[in-house]
Each structure stands twice: as structure tokens, then as C-alpha cells.
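Read the structure below first, then the notes.
Moving on, here comes chain A:
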Amino acid sequence: MRYLIVLLVVVGPTLTVVGVLSLPRAYVLMATTTSTRDTGLLPYLLPQFTADTGIEVRYIAVGTGQALDAGRRGDVDVVMVHAPTNETQFMAAGHGLCRNILMYNTFVIVGPTGDPAGVHSATSSADAFARIFQNQSRFESRADGSGTYTKERELWMAAGLNGSTFGPWYEKTNQGMGATLTIANERSAYTLSDDGTWYARESSVPYLAVLYNRTEAILRNQYSVIPVNPVAHPGVRSEQAVEFARWLVSARGQSIIGAFQVNGHSIFTPNGVGVC
Partner candidate 1 sequence: MTMSLEVTGITKSFGDRQVLQGIDIRVEPGELFAIVGPSGAGKTTLLRCVNFLLQPGAGAIRYDETVAPPEPAPLIALRRRIGMVAQNPFLFRGTAEYNVSFGLCVRDVAEPELSRRTSEALRAVGMSSLARSRASRLSAGEAQRVAFARAIVVRPDLLLLDEFTANLDPTNVNILEAAVREYNRQTGATIVLVTHNMFQAKRLAHRVALLLDGRIVEVGPVKEFFESPQDPRTLAFVRGEFAY
Partner candidate 2 sequence: MAGDILHITALSLLVSGTSTLVATAIAVPVGTFLGLREVGSARLLRNILFTLYGLPPVLAGLLVFLILSRAGPLGALQLLYTPLGMVIAQVVIVTPIILGITTSVVSTVERRVKDTAFVLGADRYQLAVTVLREAAAGVLTAIMVGFGRAVSEVGAVLIVGGNQEGRTQVLTTTIIADVSQADYGHAVALGVILLVLAAVVYSLLYRLQERTLP
């Protein structure tokens, strides 16, 4: 049957190449957030881990919800996110093997350079949000279940406000931090951002400026790394994931994190705790 021969000759090689590229991986696969990716930390950090241990780590960058879900499904070996409440739930449900607190950066409030709501002179982060509300200034919310969004809701609550009652000035982007900053820039709106993404994107959002940038406990954006529980998902590369988690909170890993800069700004404060 000539057809079958042609089929094999034409489709065979390409399928073989694709198949070879898809063989079970020898590397650790991590799920992390788009914010983490957008800071540029990972291309700086991961090769150093590989150099030290010979273990390769690759990642997919998705929303926080999806990253944790990837861990839940056993599609990745380790999860690195910055959503403490969701992480606690994740651990309580038995999806994670152990949780290493890793590092933090800070949330900042950015907005139009003219600062119509007077955020710059706010007395606290909650006060800043209250001023935005009073002024009915346009605000971009990520509204996507991410750590940033969770923090944003916390701040509205701290100001005694209920997000579901807001008028049209409160817009939901349903996207990552980078995209949300772009939208805020285009629409001259306020938004809450982590400083890592902000400094990485500062030059591309000329109509925005950092208006509130202070050390408050509530503005801490805490990162953790969680190897996926091998009991629930026997296929995951648990040993290597744990080694990765340990390296990140070791003196070496922590010093590399502290040395990382985005456009001249040291954004991460290492505060690792080695539970794993």
C-alpha cells in the first residue's frame, strides 16, 4: 500500500523528532507566577543552582491559582508562589511535602504621575487606599486569585471598604502584573504592584510613578518554595525538588537572592527558613 509508505516516510521523522523532544524529563519542573518571571530573577538564580548541583530546573510561569493547581495535579515537582493564605491551604490539604519560606519583596502603590488622589501624602497603606476610594480615582485590580490580588483585598479591608460595592472606577484586568501595569499606564490608573515587577517595567510605563513605597508589615510580599508531596504523586522528582528547596534557603542561595538587582534596585530580602 503506497499510501502507508508515503505516510511513514513523511510523518515518521517529524513525529520521531517531536517524540524525542518529549521524553520524560530529567530536570525539575517548577510552577511559579508570572510576577516572579517578570522580575527576571529566575534566569539569574537557576543556572547557579545547576552549576552547584548539576540538577537542571525549568519552570512554567502562570497565575498563582494555576501554579498551585499544577502542584495539586502533580504536573510539576515544586511550586514557588507568594500567596501565604493559599499556600497554607495547599499544605493543609496535603499537596505539599514541606514549605520553605524564602524571600520577600515589597508591594508598592503606583499611579498617575499627577497623583490626583494624594496617595503620596497618605499616612498608611490603608489610608492610601481610602484616598483612592474617596477620590474615585481609576484603579486597576488584577482580580485573578494571585498573591497580589489577595494583598489588594486585604488592604481594602484594612481601610474598612468592600470591593464589591465599588463603582466603574474600579477596573478588573484579570491578567498578570506586567499586563496590568501596561493597562494602568494606558488608562492613567492606580494599581498595586510588587516592586520587582515595577522596577523591571518602570521604563515602559512613563505615565506611572511609585507613589507609596514604605516598609509596612502588611506590604510584605512573602515568597515560599514548596516541593510537591510524593505520597500524593509518586512520579514527581521529590529528592531533587527538596534539594532545590534546601539550596534556596542555604547561605549560598540566600546570598545570591540578596545580590539580585533589577535596574539598580535590590528588591528581594532573603528571609529563608529551612523546614525541608
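In this section, contacts are C-beta pairs under 8 Å (C-beta built on N, C-alpha and C of every residue); 3 or more make two chains touch, one makes a residue touch a chain; residues count from 1.
A word on the picks: all candidates are chains of the complex that A comes from, given by their letters.
These figures come from a predicted structure and were not determined experimentally.
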- Query: Thinking of the complex as a whole, which of 1 or 2 is in touch with chain A?
  - Reply: 2
- Query: Within the complex, which stretch of chain A touches candidate 2?
  - Reply: 3, 7, 10-11, 14-15, 17-19, 21-22, 24-25, 29, 34, 37-38, 43, 58-62, 72-75, 175-176, 178-179, 182, 200-201, 204-205, 233, 235
